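The following block contains the structure, expressed as structure tokens.
The complex appears here minus one protein chain, its other protein chains still in place.
Let's turn to subunit A:
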Amino acid sequence: MGGKDNVSRQFTYPLKTTHRPLPICKTLKKKSKIATKSVTFTKQQYTKMPTETPRKQFQSPKKPKQSPNNVKSQSSTPSIHLSPQTPQLPLRRSSRRSLQPFTSETVDEMLDLSTPRKALEDLDGIGKCSGNNRKGSSVRTPRAPKCKFNEEDREIPEMGKVGEGNGVVEDAFCPVSPEALESKKTKKGLSEEGSVKMGKSPKCKLNEDLGKLGEGNGDVVLPEKRKKGLRNEEGVKTRKSLRCKLSEEEREIPDLGKLGEATFFPVSPQALESKKRKKGEEKRAVTRAMATRSLKKVNKEEKKGRKRVYYKKVVYDGGEFEVGDDVYVKRREDASSDDEVPEMEECRVCFKVGRGVMIECDDCLGGFHLKCLTPPLKEVPDGDWVCGFCQARKLGKDVEFPKPPEGKKRVRTLREKLLASDLWAARIESLWKEVDGSYWFRGRWYIIPEETASGRQPHNLKRELYRTNDFADIEMESIIRHCNVMSPKEYAKANDQGDDVFLCEYEYDIQWHSFKRLAEIDNDEDGECANGDEDWNSCKEDDSGTDEDMEYEEENERNVHARPSTTHQLAANSRKGRFFGIQKVGTKMIPEHVRCHKQTELERAKATLLLATLPKSLPCRNKEMEEITTFVKGAICDDQCLGRCLYIHGVPGTGKTMSVLAVMRNIKSEVDAGSIRPYCFVEVNGLKLAAPENIYTVIYEALTGHRVSWKKALQLLNERFSDGKKISKGDDRPCILLIDELDLLVTRNQSVLYNILDWPTKPHSKLIVIGIANTMDLPEKLLPRISSRMGIQRLCFGPYNYQQLQEIISSRLKGIDAFEKQAVEFASRKVAAISGDARRALEICRRAAEIADYNMKNQISSVNSSRVKDVVTMADVDAAIQEMFQAPHVQVMKSCSKLSKIFLTAMVYELYKTGMGETTFEKLAMTFSCLCTSNGEAFPGWDTLLKVGCKLGECRIILCEAGDRHMVQKLQLNFPSDDVAFALKDSKDLPWLAKYL
């Protein structure tokens, strides 16, 4: 009905999205073909079993995917469409135990069943296999259970045996068919030939060669293993995880080989499934540290030169995968691989893909052709739309969705599978090629709300996922295709991304079961960190020693906080602990008011006026920013940047720091684009340093990451900048040093400033200093040798005038109809007249909005809607200005006690009489008693009077000395006498005061 080419579907929660067939889908087709080819073995295997059985049976031994320390057996509400995934969750451990006998039983049974005999024979006959095509999952298997057994071993020694047995079973299971091997090989060839596009090209080639060498080496190493009786290990490519696992098991179970033979090849569907399940868990349990550990083992075995090759981008099976991409990951071998992945969703009514416009139900996410609806819709409606079935269900009726025509099974899309937890989604954190040539990536799991400890919460959206802090190494094989997991902002904009769009706003901590919002900058940092770690680890060489392994393991476990160990806990607030345990902070439940509350205009205005919200554009500072840009660019591009130093001054709140940071962001994006040489940027705030000397430590730490004392840091920095000694290769980059609140660095002999400003003048230092402070004449106040170094290039940020303030405010308020135009102008004029401080102007407007909001809410609660429009008026702004600028002393004077009022009057009277600002208590008391006697008041006594004076002094209405001075206490009014006169002129209880004012 709509576009003919664009098969568009609309869904509207909370925004509209149109569906177009993804370009990815085409490549996917190719991929799936390859996949089917390579899967042949598994398929064969499965076709022998009744095809329908899997689903039900598979689910039976399902266990929750939960982290080890989840003790609560919390049953999350099983949602309608999936239930398989969220059954009652028993204790994890107990479930495991109960399962183990089960698996071995089924193993025996299934041996009798002889289902995949043929495959087994094949395998036996050839005797060599190279891991199945599902390496991604199957390889993980052996590794992960081990860690669990370890846990159990520690507690219940008897369990060890069973565990071992189990481990072997799984082990035996890994190698698969010869076909798989072949297909794998061809694929490997393919990918090696043409697919490695990016990456550090020269190095990468070298490494590839090494990788090949490694394969050779692997064969040499392997026979040792074979001796131990692990036939299945023959010809296995140097799979690090498997290896490490094996080596560990060799240590632990000497007679593993026998066991392995005894229970070889259990291939019953149940057993398979249960394993898959477990794999699932283990996958979850595989943590970063374990991955690195196994990596290290590889290093150990292969002695030297074996390195993983890391890529930024890999073309695999025709799909391009980059670090930071989100992908679907296969969960079960059977279901995901042999279903054809539908490109588009079918209509829920006619079960055809068709070309008509489809609309998405906001409740069940089902797609409907517009024409298939009753009554048919002409066009996609605005706002939320819920299909008739869901509406009926909401009304409490029993609804049956139309059944698909005979012989046609409804094909579920990947999205549906993911939300039913038949699939997984992960984010690629890093990509690498193993020494054996297989491609791996480190994935960070996403989970669906049902899998969290708190289950699906009412405010969860249908397409919501949580990012976990759980990583796993996954082989690229198991990737199905891309999906798009977006932040709420991107999600709001996305409307043509197809069906695989998900929303992710929170991170879920699997250890503490707590939620945390994702910070926007977070992504890059994390990625870098992970990479850094790995590189570091893989570069690190160490000599092998069995004992050390154990230590290392323990250490890892501690690092990972798998169990909150009490003995090794570090303090949270010391740097050594790297803020240990700060990840504990998180909400157990995402509060509803955050998600469900619909913001009013006023609330939106308040949010956008916050100082913390970064505006989209920075108006009114273009000239200054340009100047900074030219300065920085000139400094960076110049090879001999001598004496580059910029002094920026201006009153607070004029956008100094913000402008510099914005410029740095722009330049950084240019660096990323490749047009400018890379540089390093260090930001220091003088007021946040404990002592001026600490700046050396901070700078040195920012440059190198090491923390030393300031004297040492000064020496090292001197070496680097003055003597031109370069410590590492990154050091020749120019360094930009931004020092905020520069005036705080002024010490008595001003050596800190001198040192810092002296470095840029040295040849080859490549240091650029930008100093920010408030006072215009700071350089002049300093020693001449400093001012000559600093005062050359200056930039002044003048206070904003009212037009600029108005522009700043209205640029933030764009699109929000909450302020009267005059109100904004009033606020900006007022602030411009006083300080020109943009922060103040924003705060006044926010306060005004707050006042308006408060009044409105109160009126709603008391009288029903007397205020017509919720708009911030002049009156609100005026109230805000009053509150902010007016000192409250007049009000306090008006309401203070009777004696205080007389006291103040006496002060003013005394002031008029003598013309002196300062008086003593003795004189004042005399005046006071005169006033009292002539107006019929009782004189309260000197001591009481003294107390009254001290009370006023406490509030700083008057300035006074300490009370023990008594008669000789000096007193002075803190505010103009006119204020007192104004406040007390018409006091009701003491009308005679006016005479003396």
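Things worth noting here:
Keep in mind that, in the parts below, contacts are C-beta pairs under 8 Å (C-beta built on N, C-alpha and C of every residue); 3 or more make two chains touch, one makes a residue touch a chain; residues count from 1.
Keep this in mind: contacts and distances are computed from a predicted model.
Chain not shown in the complex: UniProt lists it as "Origin of replication complex subunit 4", one of "adenine phosphoribosyltransferase", "Origin of replication complex subunit 4", "U3 small nucleolar RNA-associated protein 15 homolog" or "Eukaryotic translation initiation factor 3 subunit H". The hidden chain makes contact, of the residues A:Pro376, A:Pro888 or A:Gly917, with A:Pro888.
Contact with the chain that does not appear here is found for just one residue of A:Tyr316, A:Trp385, A:Trp424 or A:Phe515, A:Phe515. Touch with the chain that is not drawn comes from one residue among A:Asp837, A:Asp870 or A:Glu910, which is A:Asp837. Residue A:Gly586 is the one among A:Gly586, A:Pro615 or A:Gly791 that touches the chain not shown.
Touching the omitted chain from subunit A are residues 514-519, 569-575, 577, 579-591, 593-594, 597, 599, 603, 606-607, 610-612, 651-653, 685, 687-690, 694, 741, 744, 774, 835, 837, 839-840, 843, 846-847, 850, 853-854, 857-858, 862, 883-884, 887-889, 891-892, 895-900, 925, 940-944, 947-948, 951, 954-957, 964-968, 974.
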